[in-house]
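Every protein chain except one is present and positioned as in the full complex.
Residue numbering begins at 1 within each chain, and the chains themselves are lettered A and B in the order written.
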Amino acid sequence: MKSFRKELWFEIPLRRAFVNITGQVETCLRESSVKEGLVLVNAMHITASVFINDDESGLHQDYDKWLEKLAPHEPISSYAHNRTGEDNADAHMKRQIMGREVVVAITNGKLDFGPWEQIFYGEFDGRRRKRVLIKIIGE
Amino acid sequence: MKSFRKELWFEIPLRRAFVNITGQVETCLRESSVKEGLVLVNAMHITASVFINDDESGLHQDYDKWLEKLAPHEPISSYAHNRTGEDNADAHMKRQIMGREVVVAITNGKLDFGPWEQIFYGEFDGRRRKRVLIKIIGE
Partner (left out) sequence: MKSFRKELWFEIPLRRAFVNITGQVETCLRESSVKEGLVLVNAMHITASVFINDDESGLHQDYDKWLEKLAPHEPISSYAHNRTGEDNADAHMKRQIMGREVVVAITNGKLDFGPWEQIFYGEFDGRRRKRVLIKIIGE
């Protein structure tokens, strides 16, 4: 069994954003030389997500608006977590809806994807350095 | 390490439905002859889910009603994504709540499940051919 590990680093200048990281995961897969196996891609921070969906800017606007409706950033004082001095309780909620991680099948050395699947980093509390972990196992 | 791959195809005649696919995953597991490992089951489309819950029709009605409350299909014009000519932005939201994939342990050649766990395909934008991927790795 082979294994491969890499971290991707981000410093998003906004509070919230979605970044397509499919190409970076594919590069790791080539470096790993794994032909059959699984790749785990996960946020290493608890106010960020990794998820798979469509690379369409209108959809990303919709996600942002929808997540703000389900878990509004303000009023900041409405969250007990923010009494610790943070203002990011909403980001911990948004991350649960969008998810921490994805697991993707590797077949013939490629990400085994449907026609529109793309991997995104979802940032909900940016303006600081944060990481994504890519772990590949297989043969 | 062994690996096994199979696609399941669906063409759901309604916009939304839940389909129990546990038996089909078990058939794949027998074909794979893997005794210890992991099985990944994921939607290959971004307006559909694979999730694990109870096979109880009342619960499925509740899920449908609840998802419509959290991410209503209409008004269609309320979503920026639908300006592309689609009417399925809500389906991209519903899929994030229900999830893209499940990873299930394989122990002694069986799905290592609790008493009520069943695997479902969740369709949120049907009336077209769509796929689920089953990938098994182990020994």
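Everything below uses one rule, namely that a contact is a pair of C-beta atoms (placed from the backbone, for glycine too) under 8 Å apart; a residue touches a chain by one contact, two chains touch by 3 or more.
In this text, all values refer to a predicted model and were calculated from it rather than measured experimentally.
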Would you indicate which residue among B:Phe4, B:Phe51 or B:Tyr79 is in contact with the undisplayed chain?
-> B:Phe51
Hidden partner chain, touching residue among A:Ile12, A:Leu29, A:Ile52 or A:Ala71 = A:Ala71
Which chain B residues would touch the chain omitted from the figure, given the whole complex?
-> 1, 36-38, 51-54, 56-59, 61-63, 66, 70, 97-99, 102-105, 107, 112-117, 137-139
Touching residues (missing chain, whole complex) on chain A = 1, 3, 5, 38, 40, 42-46, 70-71, 79-84, 89, 92-93, 95-97, 99-101, 103, 131, 133, 135, 137
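Simple rule for what comes next: only the chains that are shown with their structure count from here on.
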Using mean C-alpha positions as chain centres, tell me how far chain A is from chain B in Å, no decimals.
-> 20
